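The block that comes next holds chain A.
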Amino acid sequence: MKSQTYRTTSRPRRRLLAGLAALPALMALASPVFSAGPPTAEVNTTGLAVTDDTVQVGILHSITGTMAISEIGSVQAEKLAIKQINESGGVLGRQIEFVQEDGASDWPTFAEKTRKLLRQDNVAAIFGCWTSASRKAVLPVMEQFNGMLYYPTFYEGLEQSPNVIYTGQEATQQILAGIDWAVKEKGAKTFYLLGSDYIWPRTSNKIARKHIEKKGLKVVGEEYYPLGHTQFNSVINKIKLRKPDVIFASVVGGSNVAFYKQMKAAGVDFTKESPLLLTISVTEDEIRGIGGENVEGIYASMKYFQSLENPNNEEFVAAFKEAYGDDMVIGDVTQAAYLGPWLWKMAVEKAGSFDIDKIREASPGIEFKKAPEGYVRIHENHHLWSKTRIGRAQTNGQYEVVYETKELMEPDPFPEGYK
Partner candidate 1 sequence: MFADYSTTELMSIFAMQGFAGLSLFSVFVLMAMGLAIIFGQMGVINMAHGEFMILGAYTTYLTANLFENYLPGLFAGYFFVAMLLAFLFSAALGAFVEWAMVRHLYRRPLDTLLATWGLSLIMQQAYRSIFGAREVGVELPQWMMGAFQVTDLVQIPINGLFVMIIALSIALAVYLLMFRSGWGRKVRAVVQNRPMAEAVGINTAGVDRATFALGCGIAGVAGSAFTMIGSTGPSSGQAYIVDTFLVVVFGGAQSLIGTIVSAFTISQSQSTMEFFLSGSMAKVLTLLTVVIILMLRPEGLMALKVRR
Partner candidate 2 sequence: MNKDQFLLAVEGLTVSFDGFKAVDDLSFYLDPKEIRVIIGPNGAGKTTVLDLICGKTRATSGSIRFRGKELTKMKEHQIVHAGVGRKFQNPSVFEDLTVFENLEVSYPEGHTVMGSLAFKRDTAVMEAVEEVAGTIFLKDLLDQPAGLLSHGQKQWLEIGMLLIQKPDLLMLDEPVAGMSVAERRQTAELLRVITRDHTVLVIEHDMQFVGDIADRVTVMHQGKVLSEGSIEHVKNDPKVIEVYLGH
């Protein structure tokens, strides 16, 4: 971790000159005096760690333990965003400094570190958490000490806290669009729901089932395997028998690798699209472990793919690779993590204050036009309006975007029947 931090802080100068953000950054570098914002007493009435030229935020992810695999991308994205914000003049004239804590894949540790960040470090915002379990552990602490958490992962919904901004999609955004697409474009009539056994796949599949059945179509199977399970032959057999048009998969972690390899070995060629596999859990990050050749032809429904073609994204991908190496891949969550610091900065600036209550008030309606995924906007319910895309996996581990919703999908964390 040390070396990465070092790289992100040491390399920027040269690139800056060529970079698009050169002007404001140069100004910031040349004379911090100009960028001095409003006096601290005005923008910080609740004792946060804000000085005349710095503001502290927290980054809280697992760097050790089983979740480190997934969370490291988010840490990198958040650091990149912070660095870029600093280069462009900081927030209200203050440079962002971050305190990084390790959640160690252990939920009480997350809660503990949150307390530390809020109570001892008095951070102005926390960017962090990945699993639902860690968020659930952190949530009471955030609410008790009135902090602000930017949570990057796509998740099951059923939550809406005044102290959290959810920068990933909640389940309906991801699922409804995906199923609609499969029905409309691919003529799907029957679905097989498969997931790892925990809350997100189970909730997602419930939403999916409801949506499918409402359309008068059929779910021909629903199945869960324990986290870390590696033997999928039986379910593959069941799939072959039931012959669904679509396998709707939300398998996570190491199980993913086993599942796709065994599907492929069992003679399922995804490129033939019979059955078609639609996943909501395999980002570019996961493909690296599974191997592009094993997932070629599967479809993923999420809001961001690294291959998205727009100037924002090209710039973002270039900056990310510059900072962390050319072989980096960027998945949906990594991008969502990148949004966090930016959305916070804009909320602070709109509110003209670091106070949590003012940020909360200012947040709904904030628009981020430079988001790599395109335009996003914060909803009243603290989730983001965002478009959902369907990507088709290539052997090189990237998705080719084949579809994009016309409108922004409205976040609906408490869908009908889930209140």
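Keep this in mind: a residue touches a chain if its C-beta (ideal position, glycine included) is under 8 Å from a C-beta of that chain, and two chains touch if they have at least 3 such contacts; residues count from 1.
Keep in mind how these were chosen: all candidates are chains of the complex that A comes from, given by their letters.
Worth saying up front: this structure is predicted, and the values here are computed from it rather than measured.
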Which candidate touches chain A in this complex: 1 or 2? 1
Under the definition above, what is the set of chain A residues touching candidate 1 in their complex? 64, 66, 68-69, 72, 197, 223-226, 228-231, 233-238, 240-241, 253-258, 261-262, 264-267, 285, 288-294
